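Left out: one protein chain. Kept in place: all the others.
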Amino acid sequence: MGRLCLPSVRFNKILIANRGEIAVRVICACKDLGIRTVAVYSEADRYSSHVRFADQAICIGPAKSARSYLDVASIISAAEITNVDAVHPGYGFLSENAGFAEVCETSGLKFIGPRPEVIRLMGIKERARAFMREMGVPVLPGSPGVLKSPEEALELAAEIGYPVILKASAGGGGRGMRIVNQPSELPSLLAQAQQEASAAFGSGDMYLEKFIGAPRHIEFQLLADEYGNVEILGERECSIQRRHQKLLEESPSPAVNDRQRAEISTALRKAIAASGYTNAGTVEFLMDETGKLYFIEVNARVQVEHPVSEFVTGIDIVKSQIRIAQGETLPEILPGPVTLRGHSIECRINAENPDTFVPSPGRITGFHLPGGIGVRVDTWAYTDCVIPPYYDSLVAKLVTYGSDRGEAIRRMQRALSMFIVEGIHTSIPMHQRIMADPDFQAGNFDTNFIKRFAK
Amino acid sequence: MGRLCLPSVRFNKILIANRGEIAVRVICACKDLGIRTVAVYSEADRYSSHVRFADQAICIGPAKSARSYLDVASIISAAEITNVDAVHPGYGFLSENAGFAEVCETSGLKFIGPRPEVIRLMGIKERARAFMREMGVPVLPGSPGVLKSPEEALELAAEIGYPVILKASAGGGGRGMRIVNQPSELPSLLAQAQQEASAAFGSGDMYLEKFIGAPRHIEFQLLADEYGNVEILGERECSIQRRHQKLLEESPSPAVNDRQRAEISTALRKAIAASGYTNAGTVEFLMDETGKLYFIEVNARVQVEHPVSEFVTGIDIVKSQIRIAQGETLPEILPGPVTLRGHSIECRINAENPDTFVPSPGRITGFHLPGGIGVRVDTWAYTDCVIPPYYDSLVAKLVTYGSDRGEAIRRMQRALSMFIVEGIHTSIPMHQRIMADPDFQAGNFDTNFIKRFAK
Amino acid sequence: MTVEEIRELINLAAETGIAELEVQRGDNRVRIRRAAFATQQEFVLAPQSYPAPMAAPSPAPVTPSASPSHEPPKEKPSDPTQVLVKSPIVGTFYEGPAPGAPPFVQVGSRVQPGQVLCIIESMKLMNEIESETAGIVEAKLVMNGQPVEYGEALFAVRTV
Partner (left out) sequence: MTVEEIRELINLAAETGIAELEVQRGDNRVRIRRAAFATQQEFVLAPQSYPAPMAAPSPAPVTPSASPSHEPPKEKPSDPTQVLVKSPIVGTFYEGPAPGAPPFVQVGSRVQPGQVLCIIESMKLMNEIESETAGIVEAKLVMNGQPVEYGEALFAVRTV
């Protein structure tokens, strides 16, 4: 427990520098705290729910993200003319942009997230890995820093053993990645990946790691206040992915046992406290075929899939983010010791063809949400809304809870069967196939699941 | 624990002898159990959600309830032609009709509720009161049985002390009730009440009880299996009523402490087990101004407000009803010992004018459900549906959960502000006023709250 | 056969919830198959004839019955010379007095008021359904042994 008697501020108004369901999610948290909200929106989102449900809304630019949701000056200006105290960045867009966090700070706005220097540290992946290794968190064998030359890469790969994977330091979303199976391929794949990374992230810095063929993707949710208190809110299983895009997440993971959860949580609590990390965050791991977990990266923001952790812990993560930013301590914020109860699953309902994954923007002509026991829906959509083609295809997050995994699955099946979206394609039929899959039901899967499944 | 190894049946198909949100609720439970469903509907409900979401649907009569949802022969016929194993009666309509339960039994259909003789016992209120008194459950001082004459009533009232209340043995919903403040009024009020009860329930049998001027209405939820196991799922506070119609319920009650809850639960477990009561039920109490609880009646069915108990216990009451009827034991059904966690509130969203309470049937032209953390919606309505004038005005149940009462209230305020219903009046504005009321927020209220509040 | 007559037949098909209707009058023949039955379906829901947005004739990716936004059908002006005999109860339809016995009536039969048209079995009771009018049976709309709902049309009778 930290310094308990530090005076905490009380935000009167928060600007939400995002759109879609996460903007609505932050509005909900603010309403629950009695804090007023300012939505910002592009011209394409004029009729979006986050505009409707915020107390104020400011148009910040045209549809193109670069000139609206990614335009720092417009967002800061909107914050200034509306006199807000703080900015919530959501996920994506500017949420892990240290520069934006810095501008907020110099503009006298509290950025609801880690401090800029911590975002920067976590963004440079080989530095984050080095830090975690020092702190005793298991890290995938890999290059100690940025690869200096193809020769160094070949040496390291020989040491670690093939296959290895090349990754962009500044990367994410699968871009700038290459799997190398033998030394002869390495130089040309490295060059390709560097080129891709330069184009995508403005930096061609690369590192390499041991490649796990059939990993599970498991991540730990953390909350850290500004006084050194850290809590781990269990883990999430995020192995159901297509091209590194998560489709379905659950908590707890069917592959993590209590002992392993406790061990990793203890190591993370220490590491996160030492790093000066504050606010919410996620520590991502890969699990190899033997069940061992290896740190891969930190996501210094709230995740799309945070509701599954909220269901099993009973903790409101977004509300906690805001209260942490107000200077409150975790002992004040959390109702008691963190315990996990039951099981929760999230299906991302995307506007896309469930077979080809081709995006399917357009007008939703019919929209009927499922409800009832154990069902939560986070969405910005409504009957007659238009899913614009400019942004991600997430229409709604359908989240279920059960006293065990079986109950959560049954309720998800029920909710999927009662979720009606007309006028556009959605991923609902794909999720129905996943729920009916015996391997999924048994908890037997890894990140290749969707590939096997699609056949 | 009872006989554990008794073979339990497995229902293949259940007929739901009800309409509206409770029919959808039962469909959800059946889907969660993998049981197929048959909806029955009147001509007025042809386009209702329960018809849409059931596996099969049978029209059983015209709009008038007496010829559809109350018509035993039509419902049993529908069950026969669809080959169902069991009938779930929901609440209202035939749910507490012992005759219907009997016909189900003789037709080889499992009635999902208590046995006919137990329904009958609980339906005769003075017998239920006598039984509970014998079992050591505190009962309001009153007549030992049906009033035989005005003279007997006068004698008893003098013993108990004025004011007293006259109630119909077979009654409910406020009909056949009269408050008597002095002996001179008694004979004429008794005659009036008898006449009203005869007209409404076919029986003019009356009893009398001590009248509590400012009571709280508190009820305990129970589950009982067919082997004598009984569990009490905490209590619900239902004091926010208008003319004995509940508007808002919560669990736990702000007025019941842990010791009192434990005492009443212990007494009820014993009484219910001795009564041969099976399935779900509710035991209603009045709390007087000193905090003492008095038994008033048993509702031998699932209640409208069951979701608040589901939220705080994590137990699916409707699924439990079905599993009990299948012959499963409570230790099999319940995930562990019953514990209460957090706080839950339900607002009944009725199609009615929020000021005058005049029903407001009609077409819903715009419908946007709230969602997000801690929010559950049970509804049969959808964009463009028509609320028929023939049945009750319940459109949706909006239920919120929080780690404490304050959080549940804030989330309810948020959800009410994001619940949009156009084309008809609803009780949403009334609930918003209740949520903002300092007395409500402090937990300071009784059944007169709405009266005081309306001024 | 005029378009008006055909429209009536279509309305008839929609009202009665049948999948397909075939009518031949001398050389004239009409065959109507309803949209709901273009695909395999277990139960009849919405009449397909409503102008609701969700039912707009767009080839939406979901099945036509997937919408909860059922619109009640428009009341159509009915042919006063045609009477639909509807089931007054829920039960099982039997065309004859006993298994194997000939049906009470057939298409083309001339019927009188009070004449038994069929039996609906409900709760082990055999309920005889009588014609209320004199006329000719134009269509038998339910198969022998089939369960029927309340209000389901059993026969179309042309009054004479």
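Going by the order they are written in, the chains are A, B and C; count residues from 1 in each one.
Definition applied: a contact is a pair of C-beta atoms (placed from the backbone, for glycine too) under 8 Å apart; a residue touches a chain by one contact, two chains touch by 3 or more.
Since the model is a prediction, treat every value here as computed from it, not as a measurement.
J.: Return the single residue from A:16, A:35, A:54 or A:78 that touches the missing chain.
T.: If we include the chain that is not displayed, A:78 is the one touching it.
J.: Among the options A:49, A:143 or A:299, which residue touches the chain absent from this view?
T.: A:49
J.: Which candidate, A:59, A:146, A:200 or A:273, sits in contact with the chain we can't see?
T.: Candidates A:59, A:146, A:200 or A:273; residue touching the omitted chain: A:59.
J.: For subunit C, which residues touch the unseen chain?
T.: 1, 3, 6-7, 10-11, 13-14, 27-35, 37-38, 47-50, 53, 55-61
J.: If you put the missing chain back, which residues of subunit A would it touch?
T.: Counting over the whole complex, subunit A touches the hidden chain at residues 43, 46-47, 49, 52-53, 58-62, 68, 73-74, 76-78, 80-82, 107, 360, 362-363, 365, 382-385, 423-425.
Note that in this section only the chains that are shown with their structure count from here on.
J.: Could you find the chain whose CA centre sits the greatest distance from that of subunit C?
T.: Of all the other chains, the one whose centre lies farthest from subunit C is A.
J.: Between subunit A and subunit C, what is the separation of their C-alpha centroids in Å?
T.: The separation of the two C-alpha centroids amounts to 56 Å.
J.: What are the residue numbers in subunit A that touch two or more other chains?
T.: 366, 368
J.: What parts of subunit C, by residue number, touch at least two of the other chains?
T.: Subunit C, residues with two or more chain partners: 53-54, 68-69.
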